[in-house]
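Removed from the display is one protein chain of the complex; every other protein chain stays in position.
Take a look at chain A:
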């Protein structure tokens, strides 16, 4: 530190020297108080050092003499160097900076080296106020007032703060007392006559207006509304340039837009979070919110946006008239004729045939319609008179009866009954003597004949004379579930589901012969039936119906039922349509000319369908099921091949009660009347008439 100190001290010494030299001059030149102030400063300076100096200035500021002092300081400085207004670089190479008032050279001060001056500057907090005066080769420290003055100058203001650039105007001239005008000249004549040039200009304008050269702005017309559509009665259609398509109306708001929607409309937090994961386009536009009262509904934040989007739709979306078939769903329903037009059909129960002691499994109506045979699981077969309900005959066959079937020939009054592994051909003893004679001949079995049959069938079926009931007994090797007569009454078929290749057998009554079908059976045979007019044979297996030509010994076609387990089959008297009932309660109508797939599948029963049946003459068919209901349908088949069969559900026949989960086990139509017989598991047979 010591060298720098020394360096610092040196200028002070020189300062004091110069000051002292100046003192005299200032004292000689200038006024009183200030000159006193400055020598005191200069005197104190070397003593107090750098720091005390500004303080001294501050004191002098506060003393209130600053104005004069600053003036005097300017005066002090001015006469030191007397070179005048010459370029200072002339003295650059000289050891002096100029001459003082007495003509002596003023020596240049020793310059601090850069480091020293820097350190001095850093130490000195007043450094920013110091200005190097090149002319006098000294550092001048600006006082506060000087700094203020500089600032004011920088801002383009008057240098002194108390200078008012806009003083109030003082009108020194007294006007009120003046008697005479300022000028005494008389008023000129031109003040009293109209201006010629103005008149000329007016004439010019008038002419221009008359000629239409000058036009005026028309008064602004208000274009308010007026009666625009005064006479639009004449217009009937829009007369637009191209086919105009009005914009579709906006969707009306639903419950979810209500301010208080039902709770199920409000998405949970998880759902709202899941919206974030969706694509922006998939996100729902509107999330329902719930507000308990009307006053708490806030302004809808997207109101503007919604409106804007609608605007965009209106003018940016191409409008295309969609060729949408505007179909009334009602009109899609088939035009069904009313049920009244389809009368007669069985509607209500007229007669109940009571007497069986167990479920009636099967019934069969005599071709003339006078008698009805029934077989029951109590081991009896009965014959009833239809109109009276009288039980005419009764056979105790001793085993549960599976199926009974009248011979379709009206003069052959015999009955086929299947029970267990046997089939009985019973003589009903109806008809006159001649017919009886014929029947007896028919039902007599030569004991010698059974052996000469073809080898394989002989083992499966044996024709025996049944003396107990006066008929024929066919012994099978498995349970026979169904017996069906050919229309001529000479043949009948039996179905043994467990019989494998011999499941379906055809028996020739007059010859007492049994034949195996020459076809391979696919699936488990359930029922079989003959074509009502041609030599065609239908075998219903669980999943399909197979159609065979018996004469040509050929497989004709297979009908896919699409059912899981078919239970019954019936052929329309016309022969081209058939219905199949299934255990799952479905009813399939096949039009064999149409396709091998069902034409209609009706799902009407909740439980197994036990039997389906066509009426022989009326366009009726019926189904009966374990749900204790029998359905009667209108099933019209047209001779025109282009017209599809018409199926109309007509009536649900109720009345049977369920026992052991079984309902109606069998149903048959009366051959001539639109009457339906039903046999129930509740031991009853019912007759429904129209």
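By definition in this document, contacts are C-beta pairs under 8 Å (C-beta built on N, C-alpha and C of every residue); 3 or more make two chains touch, one makes a residue touch a chain; residues count from 1.
In the analysis below, contacts and distances are computed from a predicted model.
Asks: Which one, "Protein YIPF3", "BRCT domain-containing protein", "Guanine nucleotide binding protein (G protein), beta 5b" or "Trafficking protein particle complex subunit 13", is the UniProt name for the chain you do not see?
Replies: Its UniProt record gives the name "BRCT domain-containing protein".
Asks: One chain isn't shown here. Among A:312, A:336 or A:556, which residue touches it?
Replies: Of the candidates A:312, A:336 or A:556, A:312 is in touch with the missing chain.
Asks: Which candidate, A:164, A:268 or A:293, sits in contact with the chain we can't see?
Replies: Checking each option in A:164, A:268 or A:293, the one touching the absent chain turns out to be A:293.
Asks: Have a look at A:217, A:328, A:434 or A:467 and name the one touching the chain we're not showing.
Replies: A:217
Asks: Residues on chain A that touch the omitted chain in the whole complex?
Replies: 217, 220, 223-229, 232, 235, 238-239, 241-242, 244-247, 249-250, 252-253, 257-260, 286, 288-289, 291, 293-295, 297-308, 310-312, 314-320
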